[in-house]
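Missing here is one protein chain; the remaining ones are kept as they sit in the complex.
Entry: subunit A
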Amino acid sequence: MSESLTCDVVVVGAGMTGAACALYAARAGLSVTVVDRGPVAGGTTGAGEGNLLVSDKAPGPELQLALLSLGLWAETAKELGAAVEYEAKGGLVVARTPEALDSLRAFAAAQRAAGVTADPVTADGLHDLEPRLAPGLAGGVHYPQDAQVMPALAAAHLLRASGARLLTGREVTRVLRAPGGAVRGVRTDRGDVQAPAVVNAAGTWGGELAARAGVLLPVLPRRGFVLVTEPLPPRIRHKVYAADYVADVASDSAALQTSPVVEGTAAGPVLIGASRERVGFDRSLSLPAVRALAAGATALFPFLSGVRALRTYAGFRPYLPDHLPAIGPDPRAPGLYHACGHEGAGIGLATGTGLLIAQSLTGRTPALDLTPFRPDRFPRTTKETAR
């Protein structure tokens, strides 16, 4: 069936970022259509843990976006908190050695200067916060702003709350451009959608969508495995991870790096996350990756040794070469906006991204300076090749 629809803005991607863009654009008074080649939350959103973190971000534009986003998440949670399993549980970053603790404390001091709440925790204090942590840790930092949502539910409910028209199972084959270059909608495999603005919230597929609009955006996939245990009574209260996670997130290395982020969930299972490796779109099981996750998790929480892993899943975190997302209008294609490349932080950064996009779409001054997120910041020569 082919039909032609008209609206103010087409959001490509029914994942978390697309849902947030739709919500804030609709609240700004725009009529929104969301198009996805798959179902809701079919990509990275459906393969993530739902981390809303400030703790892992160094001072800079990404941290500013995270602070903006976490405030908006707290607002959103007033309305949808239970439906999206929002939990303001806080994060606890631990250091194994005095040296690691020194670096962690220095990192936290810089974060505090940037507006993050980061409370030092002594070695003894760790067990007051997390009674089942391994003995012998040097200390840590508590981040009460860190929170969690169930990402697929969050995307689905934000989309519903937006009231946007949702077209799933439709692939955008081309972003339509007028003779002068301005965007005028999208062509899908089942008809066109006419709109003066198109938002690229296509996640790992964002580079391909940009290409279908005739512009370059070097989005690359980084594979991550998450281990999921059998359901347990609540035993882990925070998002707990080792201080070396911060270094891994910012890493440029293609090799596998793991540092366990361990957390309980509302539904009972413990999630152990965040292996990271660049292997293109290879989804096949990597036992070395899940073994490393298990080793890291049991080192932090020895009781997990006897707990069973029920499953593990791989997801692909979309990233750009400088590890910052692309957010905002694309000067190379008037009417095209990008909202992708958030790597492993997309759930947390979605609300702020959605707000910034809505502000750009309606000609308002964005709440943050968008210069670091400019989509045209990558000259062609720096394009990396995804293996």
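Following the convention adopted for this analysis, a contact is a pair of C-beta atoms (placed from the backbone, for glycine too) under 8 Å apart; a residue touches a chain by one contact, two chains touch by 3 or more; residues count from 1.
By definition in this document, contacts and distances are computed from a predicted model.
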Response to the item:
Complex minus one chain; that chain's UniProt name from "Potassium-transporting ATPase ATP-binding subunit", "NADH-quinone oxidoreductase subunit L", "NADPH-dependent 2,4-dienoyl-CoA reductase/sulfur reductase-like enzyme" or "Phenylacetate-CoA oxygenase subunit PaaC" is "NADPH-dependent 2,4-dienoyl-CoA reductase/sulfur reductase-like enzyme"
Worksheet item: Which is it among A:V307, A:A326, A:C340 or A:L370 that touches the chain not included here?
Response: A:V307
Item to complete: Check the options A:A77, A:L166, A:I327 or A:L370 and report the residue that touches the missing chain.
Response: A:L166
Response to the item:
Of the candidates A:G46, A:P59, A:P196 or A:P334, the residue in contact with the absent chain is A:G46
Fill in: Option touching the unshown chain, where A:V121, A:A138, A:A152 or A:V199 are the choices
A:A152
Worksheet, complete the sentence: Per the touch rule stated above, subunit A touches the missing chain via residues 14, 38-42, 46, 152-153, 156-157, 159-160, 166, 168-169, 227-231, 267, 269, 272, 284-285, 287-288, 290-295, 297-299, 304-313
